[in-house]
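Shown below is the structure under consideration.
With one protein chain held back, the other chains of the complex are shown just where they sit.
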Amino acid sequence: MTPIVELDDVTVVFRSGRGARRREVAAMRNVSLQVAPGETLGLVGESGSGKSTTSAVVLGLQPVTEGRVRFDGAPLDRRLRSRAGRVQAVQQHPQWALDPRMRVIDSVLEPLQVIARGRPENQRRALAMLSDVGLPESFATRRPHELSGGQRQRVAIARALVTNPSFIVFDEAVSALDVSVQAQILNLILDLQAEHGFASLFISHDLAAVRYVSHRVAVMRHGSIVEVAETSVFYQSPSHPYSQMLFQELHS
Amino acid sequence: MQTALWTLRRVGVSVLTLLGVSILIFASVRLMPGDYADLALGPLASDAQRQEALAEAGLEQPVVAQFGQWLLGVVTGDLGHSYVSDVSVGEELARRLPVTATIAVAAIVLTVLLGLPLGLATALRSTRRGGGAGGRLLSAFGISVPEFVLGGLVVFLVSSTAIGLSVGGYRPPGEDLAAFARSLLLPTLVLAVACSAVTARNTRDAVLNVLVEPHIAASVARGESPGFIVRHHIVRNAMPPVLTLLATIVATLLGGTVIVETIFNVPGIGAYLVTALGRRDYLVVQAVVLLAAIVFIVANLVVDLVATALDPRLRAARIAA
Amino acid sequence: ASDGGAASSEEAAPGFLAVADPESGAGGELVVQVDYDTAEASGLDPQGAAAARAWMIEGLVYETLTTIDENLAVRPGLATSWEQPSETEYVFTLDPEATFSNGRAMTPDDVVGSLRRLIDNPAVWTGQLGPVTAVEATGADQVTVTLAEPYEPFLAALANTPAAVLPMAEIEAGEIDPAAEMLGTGPLVAADHRQDEYWVFVPNEHHPAAADLGFSSLRLEIVADEATRVAGLRDGSADVALLNAVDSADLLTDDADVEVVHQQNTDFHYLIVNSLSGDPALQDEDVRFAINAAIDRDGINDLVMAGVSAATGVTPVPLPDACAVDDLPSSSASIEDARAVIDEHGGLELDLLIYDSEAVLADIAQVIQQNLAEIGVTVEIATYDYATYSSRVYAAPADFDLALSWFSGYADPAMVTGWWNPRLAGFSAGYNHGSEELDALIAAGASTPAGSQRAGVFADLCVQADTESETIPLVLRPTIIGYRGDTVSPTLYSNEGYGDFLRMLTEFHAAE
Amino acid sequence: MSAATTTAPAGPASRTGRRRRRDLVLWISCVVLAALVLAAVAAWLTGFAGSATQTAGGRLEVPSAAFPLGTDNLGRSVLPRLLEGIATTLALSLVAVACSAVVSTVAGMLAGSFAGAVSETVMRIVDVLYAFPALVLAILVSALVGPGHLAAIASITLITIPLMTRMVRMATMRVVSRDYVVSARISGVRTGRIFVRHLLPNIAGTIAVQASYALSVAILVEGGLSFLGYGVQVPDASLGLLVQEGMLYLTRAPWLLLAPGATLVVSILCVNLIGDSLRDRFEPRETRSLT
């Protein structure tokens, strides 16, 4: 089966400063990974290890310095429009996940309108999606400031799912939420994946959350992937010393 | 090192801006209808006389050549001579600069002395019930009274009351320092009113922005006294935006001095400019505008440097950019 | 001020607005504020001076053969007397005491050289001097000037600064450049000058009046803002100030020490009707006359000038032999007829150009706008700075319909009437054509000796110009002078022809 | 506010008392300004102000029933001229600020969302304009296009563009990095649509605040220009022009200066206070006591 997303030896270098102050930060070094259809790959690692950069590369927001990125078997087209609706993302900050001036329904409709402008069933589909993420129809006309953080994150997920994408990136999508809401969202992701079958990259520094939703886990450090393994394997016996240290906490 | 490089880049950009200003000013003065010869000779003059006057002023050459010549002169420190008085523009500027500079510097000093404390006090009081409303209204009012209205009223009031001040009576500082100071007092005050008001408003804003920062909350939680917090944690933090504003004020002062120098009849750069514009004394106009642009750009540069020195975050951000 | 605000035009003595009190304090610095400085292309050379301000300033240093008195009549100057052996010949006897400020006595050669220089290097004043064919020194203290034909204004023309006597010996020797330095026989010497800021004049110790001067020095300050000059008078930083607005006296009402007087000038405001390149309708004499007829000169005087000025025809009313305004055809023409003429054209829309350095023009323009509205002419007032104004008015072709300006009226009617002949004036060739009839009358006015015959010529001339309505005289342009009675005691003429309100400066007393 | 706040409205929490007071200031300012505008519009519609160029009485008459604000030096009633002046000044300033808002918004949004050449070019041009002394700019403009309404509008526009462009650019930069804009890009939404749907609404607050400050600057500049003779020309009236005309009659006819002068100050004050209120509304800050 062709992986939905495949990174092949990808390196991303950020250059800053000029002349003598020129500095280069390798945010990703020779990273290779695949995500199979329907699979969730967890990505963990300390702050600054390159997780967000990886997600940006996968999404096509960040050009790579070296290496290849393939989406659905074909080299990644830089034009985001070319895969409109097939890739989506849910990001970290619930308060900026939604346009504060748009009604919930419009936020959810937006990606649909790109691929199928003005179809009458769009509206219906968006409403169905909202109810899928556990929001009653009455929320459709609310604006983001009338929602809680968890609710906003639900809308963001609905918005990501509405086009029936084959791949979704969750970059710290639950980190800002507190336990009870986090649990709701994690369950939601699992349920929706079971229903829609999308593949996903789940980025978090919360190992427990990653364990809960991921099929496989990759550990990043200083821009490199130090270990990739099945979740169950990982949490029982991580092999890389860094992973061991990381997971020690979970077991104590 | 990084700061030096950043500074160098800033200076480069400034030079580019100056070039832009030069082209704009050069083009626009020459697009203005009428020319020096028309004015100096009057309608009764013959065409030959006109041509002669133009040639004498170097105005018969192609515009591009004139521009090149002027730019070359500027770079070598020669701003040319006034068509009207035949006095070297550079010398005349050097003579008049102290006047405008005195007004401007004094106004800025007053602005700092009045505006900053007022803004700080208003901001600190605004946490209390009804606090700072007086200060806010005062500054809003100060901003709203145009210089020409205030100036006109002051001229009238001063001349009709015996408070020992008079309008005009300018003497060069070398000749009679007291008269010099006296003649500049009123224009300075008039200028300072609006500037102080703007500064007060912006200082208030800047201080309020600092007040909401978590490190102030941390200071309060540590039991530091308000005076201590203001001295050590607020002033420096609130400075950069206020300095940026002061740089803008320095630049707009030239516009302000045009009005007050006219109203109070002091021979500064502003009055020089207005007269020169009316006479189509191109070189003078060009020189004064260039000078103003340089002041603006240098003031901004200095403020940027000081602000970066005060706030290391800015430094980091700027060097990265 | 004495009469509760409105400036007084009551005369202190016949022909005088003020007469200096010899008993009053003397020896102080005299501070005079004026609104603008001279800025001539020819620098300080009086012969190139085209504007009245230059005449006045340079007139402090230079003297002329003749001068004019309080009634605008010619009086001896550097020439103590003259004879006119024939209609075209003038023999001047020079003042033996006249001495340049460098100590050298004036010679007939200076006089001859000065006049020759003016004739050989045509300047504005060359034309006013008339058809001079020869200037010769005919004795140790005598100079004879010969004209090609009789020219009545000749003596009056000699009375203005451009005809001043220059130190020709020094000039020819290259010792001084008259454009940069002033060396004259006048009562004062320029000690310091900052362009557009101030002049300082000190007494010329070689001048006969030097010993009796009532002030130690003269400081002439350039103060552009009217309100500031008013304030200067109020707070005593100025002794004398030239004011522009007739209402400036209002600001001085509560100050008992300040006097404001109106010096009647021969200068007058006029309206230019561009009959060449303006609105095509203006080529029609009837239309121009209709406009002329609609303008209410007395209304302008009342509203704009607060009644202190006077309506005038082509010949300035204060001068002898001037025509009467009431006799002009436009004065008696009916507004209805005027409106009918405009109606034939289906109404008119005209622009009216003014410049911004003379506030009164805006007021006059607004009254004219109202006047013309009554006959169906819509006027759009456009104010420009003088450079723009002149580049549109004096361009060829001129780019305007109507414009306001003013003439110096000089000291003889024939001097200003010449401007109605575009071929003579030059500057008006872009907007007026004039006419042969008018040209003939202008020539006749210049050559006819003073008297009733000349008055007749001027009357015809006024009517002709009024009918043609190309350049329409409006009202006189008085000089408003404010002075502090407690610090200065001036002598001021009631009338003036060359804008020189400091003509009698040597009589001024300034308290110490 | 915590990131995960619950169903509590996420609006700015501020002391209601102060809020109400600020609202009061806003209301009073708006009402005064609206009253001025209404009076001016009404005067214009009824022709009351249109005929103001006509001489109606003697020179400098004191206020009376016939001439509620007296007459000027040409015998015109001052009240209609004042109303006309208000209309002219406000209309000119509004048009100019509208122009500068449009230009600044487009330029600022472009510069804020495309780093590199676009941003550099826009910002350099803005720098040049900024470095040019405002009043000189105005004088030059009026010399180029001839004094009058057009010159005043053009000058005010040019003078207010730099600051506004900078502020819009900064606001844009803040918004473009927000997750919802990135999400929209990922979803393949076109740039133009992102501008209109996401950027514009979210920087509208900044634009409104800046525009109101620009308006107060505009009124000031119009006054200064007319005062120096480069702005509105007779017989039209603007507040600045009326102040300038009135300056000479301070003792004998103070109403000539005081009426337009006070109106000018009051309008600028109102606009400024409205700007302050808008700002408090769009950029709320919780003030904190130091004790």
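Every chain is named by a letter (A, B, C and D) in the order it is written, and numbering of its residues begins at 1.
Here is the rule we use: a residue touches a chain if its C-beta (ideal position, glycine included) is under 8 Å from a C-beta of that chain, and two chains touch if they have at least 3 such contacts.
Throughout what follows, contacts and distances are computed from a predicted model.
J.: Can you work out the missing subunit's protein name as recorded in UniProt? Choose among "Cytochrome c oxidase subunit 2", "Peptide/nickel transport system ATP-binding protein", "Heme exporter protein C" or "Hydrogenase expression/formation protein HypE".
T.: "Peptide/nickel transport system ATP-binding protein"
J.: Which listed residue, B:Ala27, B:Ala94, B:Leu177 or B:Ala218, touches the chain dropped from view?
T.: Of these options, the touching residue for the absent chain is B:Ala218.
J.: Mind listing the chain B residues that contact the chain we can't see here?
T.: 127, 213-215, 217-225, 228, 232-233, 236-237, 310-313, 316
J.: Considering the entire assembly, which residues of chain A contact the chain that has been omitted?
T.: Chain A touches the chain not shown through residues 46-47, 148-151, 177-184, 186-187, 190, 205-209, 211-212, 231-232, 235, 245-246, 249-250, 252.
Operating definition for what follows: only the chains that are shown with their structure count from here on.
J.: Relative to chain C, which chain's C-alpha centre is the most remote?
T.: Farthest by centroid: A.
J.: Centroid from C-alpha atoms only, then distance chain A to chain C, rounded to Å. What do you get?
T.: Their C-alpha centroids are separated by 88 Å.
J.: On a C-alpha centroid basis, what's the spacing between chain C and chain D, in Å?
T.: 46
J.: From the C-alpha centre of chain A to that of chain B, how far is it in Å?
T.: 53
J.: Using the touch rule from the top of the page, what residues of chain B touch 2 or more other chains?
T.: Within chain B, residues 32-33, 152, 156, 160, 262, 274, 277 contact more than one other chain.
J.: Considering chain C alone, which of its residues make contact with at least two other chains?
T.: Each of 227, 230, 251, 254, 384-385, 388 in chain C touches at least two other chains.
J.: Can you name the residues of chain A that touch chain D in the complex?
T.: Contact set of chain A toward chain D: 59-61, 80-85, 87-89, 91-102, 107, 110-111, 114-115, 144-151, 156, 159-160, 163, 176-178, 181.
J.: Hey, which residues of chain B end up touching chain C in the complex?
T.: 32-35, 37-46, 49, 53, 82, 84-87, 152, 155-156, 158-160, 166-169, 262-265, 267, 271-272, 274-275, 277-280
J.: What residues of chain D sit close enough to touch chain C in their complex?
T.: It is residues 53-55, 59-60, 73-75, 143, 146-148, 229, 233-235, 247-253 of chain D that touch chain C.
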